[in-house]
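Every protein chain except one is present and positioned as in the full complex.
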Amino acid sequence: MAEAPLLELRNITKQFPGVLANDHVNFDLRQGEVHALLGENGAGKSTLMNILYGLYTPDEGEILLHGNPIDLGSTKAAIEHGIGMVHQHFMLIPVMTVAENIVLASEPRHAAVLLDYDAARKRVREISERYGLAVDPDARVERITVGQQQRVEILKALYRGAEILILDEPTAVLTPQEAQELFEIIRSLKEQGKSIIFISHKLNEVLEIADRITTLRRGKVVDTVPAAGATEEGLARMMVGREVLLRVDKKPAQPGEPLLEVEDLSVVDDRGLEAVRGVSLTVRGGEIVGLAGVDANGQSELIDAITGLRPARSGRVRVGGKDITNASSREAIDTGVGHIPEDRHRRGLVLPFTLAENLALHDYRKEPESKHGFLFPSRMVEKARRLLREFDVRGGTPLTPAGALSGGNQQKVVLAREIDVDPRVLVAAQPTRGLDVGAIEFVHRRLVEQRDAGRAVFLVSLELEEILSLSDRILVIYEGRIVGEFPPTATEEELGFAMTGGRREEAA
Amino acid sequence: MTALAARVGGIRWTHPRTIGIAGIFLGVIAFWLALPPLAARTVIWPILIGVVAIAAGIWAQSRDERRVGWGAVAAGLLGIVFGVLATRSSVDNLDKVVVWSALGAATLRYATPLTFAAIGGLYCERSGVINVALEGMLLTGAFFGIWGVDKTHQWWLGLLIAMFAGAVLATIHAVWSIHLKVDQIIAGTALNFLALGITGFLFISIYGDTGTPGNLTQYAIPDVHISFLRDVYFIGPIIGQLNLMIWLSILLLFVTYVIVFRTPFGLRLRAVGEHPRAADTVGISVYRTRYIAVISSGAIAAMGGAYLSIGFVHSFNENMTAGQGFIGLAALIFGKWRPFGAWGAALLFGFSSAIADRLPNAYGNEWGTLFQALPYVLTLVAVAGVIGRSIGPAAVGRPYVKQ
Partner (left out) sequence: MTDDDGKFRDPKALEPELVPDAEDMAIPTPATEEYSPRRFLALQSQLGGFVGPLLTTALAFLMGGLVVLLTGKNPLSVYKAVWNGTGLSWFFHVGNHHINLPLVGRTWFWWDTGSLAAGNLQQTLLITTPIILTGLAVAFAFRCGMFNIGGQGQYFAGAYLAIWVGTSFAGMNHVLHVVCCIVAGSLAGAAYAGIAGILKATVGAHEVISTIMLNWTAIWVGAYLFGQGGPLQNSTQPSIPISNDIVEGARLKVFWGDPLLQGLSVGIFIAILMLVVYWIVINRTTLGFEVRAVGFNPEAARYGGISVARNYFLAMAIAGLFAGLGGAVDILGWQYRLGETDVHANTIGFIGLAAALLGRNTAIGVGAAGLLFGALLNGTSGRQLDPTIFRPDLAGNLTTIIQGLVVLFVGLNLTTIVRRRHK
């Protein structure tokens, strides 16, 4: 190696309660390169970068800049050493202007005490022109697009003199066009001598933009390879640690009556923007329909509208022929919609509630759990005991608070509850997010069982692998529209192409 | 051509917003006509003008100027109701109540403690810490102000001692809310109890049987006499002779505006209150900023208390603030966490107190008492979003957990 690395991380180890997030990680960054950090969710990428940005202190290991050990005790120290970070969840203040956000904490002044707004605007314009990042300094951050907000984040780092830029999953929230624009920006930054760490779990992106690729798996570095010559297959193998995709044993589907029918559904998101635009789909009993798509293309809003958690602007939702458009979530449940929510902590479970109470969350109003408004806790416990056994939930009795269980067991509790209400339609949103392999296999097996029992399973996932291995039919959503339907034999490339808007012209 | 004509003087006269605002003014005028000095005796004028105000409001409302439009409708209705009521009253009675210059001066007097409390609260809440302990801080300032004057015979030392005491109380709030991450409302409630108990305890053990010495009046915070204004019509009687603290509160308003909206510190303060993690990631110390804000909040609110005891009534009594700290909090919310907004609300509430004070002269005690509830009802209406929702800093009430 001719040139000394600009930045070097040696033997970084970081332990959280119960988790070894980084296990003797070695990583280096050369001047003017894009070095990708690849790994699945929970592989320890974010932890490593938070250490580099001074947000966490490592338990072991050292960080060298230009060959000299440095101490990154705080973000301030990291900024002073020329390290800038674009967080996955933007660190911007919505009610403030772009310029205010950028100069925050190193503001230009006049008369020693006053904030010089003119100078701030001027500096922001200068930098944004130099790097080709067009933004309006006076716009309020809450009024600009996500892509523009990301530029503001990059400008924030550059304004502080960052030489090293950490981009944490920068494309996760972007549309494909915006992602392409981002890649242009990254290339131009590289040309101007900036060094970039690009964190992602998307193989094609990493291959497109990176010079070198380091793969993390379960907190350990698997390998660092040059991007030239690397293949998606090879990287995937390093990332997941097994060659064969996780195929689920299942018999061919025997689709029956249509149980879930969505017709021309439009839904707006929290900001009042149309997130689902005229979606129509049908899921029959006895089949699993997978919905593939990049994050934030309307999946959450679609699920919410089907399950009664968000009103539809127009269109119809029918379950078993019964119209439940704009029904309450209770009506949806009573009509036979089971729902495994994408975030079990926020929605799926009341963590301080006992497992018995969590398992009764849907039918606490019905006999035998209650009568005339009075609860019968012993019957709730009885039912819980049966379900916990049936679904092999470990680590708790019916009286254990749900928060005391591990993630996999918590998900089993959710699954048990949703399957126990005997749904006609089971909506599973990212049902295996954050689970270990054993738990994933358990969940997958249960979903297939539900299909074989004649229920309609609507699977929404960001993991293509999961979609491919479970689905009998695959729909692709892009910008709130269904842009294509594929058989389960489709390749990742085909799906990926559609997910990034590649077949939009065919959507009718 | 008409468009041009409509923009004479830089104001778009036919714009719905302008019409709506004009409607609000007309509503006020409908009432004002029936009051001294004009004291119109016929019900026609208030009704006529009120109806015009309502019409303007409806027109503006129908053209998507919702808030201003409804405001004009409400102003018109109230103008009619109060205008008609006023014409039914005898001129004699009206004269006893509506003495504009006296009302003006009283408004400023009553608004001052509220202003200090609201500004104190503004720093605290802008940094993301809820302050329901303003009442306790005000009370603490009131007691220690007069105690300080009693000990030192210097009003400014009394003021400083009051501010120090307020800051000490606020420091507890800061430690509890910021470091110990206790629910900020519980901490504030506890401090209100503590301030009430401690000031009462000290007052009785020090001044128990006789009350605060009467001779302290001579050491009180002085009034500012503006001699050349003395004889100016209307203005003279209002601001010709006001307590120093009243001027200080107005000065503090401007200073606060500049600090919060025109300095780097203010930007950081607001950032910490809106999104502490974002502030942290650019190297701002969230804890330090919040400590500074909360502790200053105590010192500033205590100034309001000191004004009450050594600038206004020249004595102290147990629980003498009687909810003024909460009206200050109300003013802050009503004014949407902005200095001049809060001041406007404080003036409005002060005005209602001033009216309440004078109503018994002519109309009996009970109406004055009922008027005292007005600030609270108005704030309730404000948080209910009837006249534009009041929304505070995004991170207010949330303890920040450093990573």
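General observations
Each chain carries a letter (A and B) given by its place in the written order, and its residues are counted from 1.
In this text, a contact is a pair of C-beta atoms (placed from the backbone, for glycine too) under 8 Å apart; a residue touches a chain by one contact, two chains touch by 3 or more.
Small disclaimer: the values here were computed from a predicted structure and weren't measured.
Interface note for the absent chain: among B:Thr152, B:Thr171 or B:Thr189, the touching residue is B:Thr189. In the complete complex, the residue from B:Val91, B:Val255 or B:Leu380 that touches the missing chain is B:Leu380. On the side of chain A, touch with the chain left out of the figure occurs at residues 16-19, 21, 41-42, 44, 46-47, 50, 56, 88-89, 94, 270, 307, 309, 328-330, 332-334, 339, 341, 345-353, 357, 360-362, 364-365, 370, 373-375, 377, 394-396, 400-401, 403-409, 433-436, 439.
By the touch criterion stated above, the residues of chain B touching the omitted chain are 130, 132, 172, 176, 180-183, 185-187, 189-198, 200-201, 204-205, 208, 275, 318, 322-323, 326-327, 329-330, 333, 364-366, 369-370, 372-373, 375-377, 379-380, 383-385, 389, 391, 394-395, 397-399, 401, 403.
Simple rule for what comes next: only the chains that are shown with their structure count from here on.
Put simply, chain A touches chain B in their complex at residues 50, 53, 55-56, 74-76, 79, 85, 87, 91-96, 100, 103-107, 109, 113-115, 156, 160.
Taken together, the chain B residues at the contact with chain A in this complex read 258, 262-264, 266-268, 270-271, 274-275, 277-284, 394, 403.
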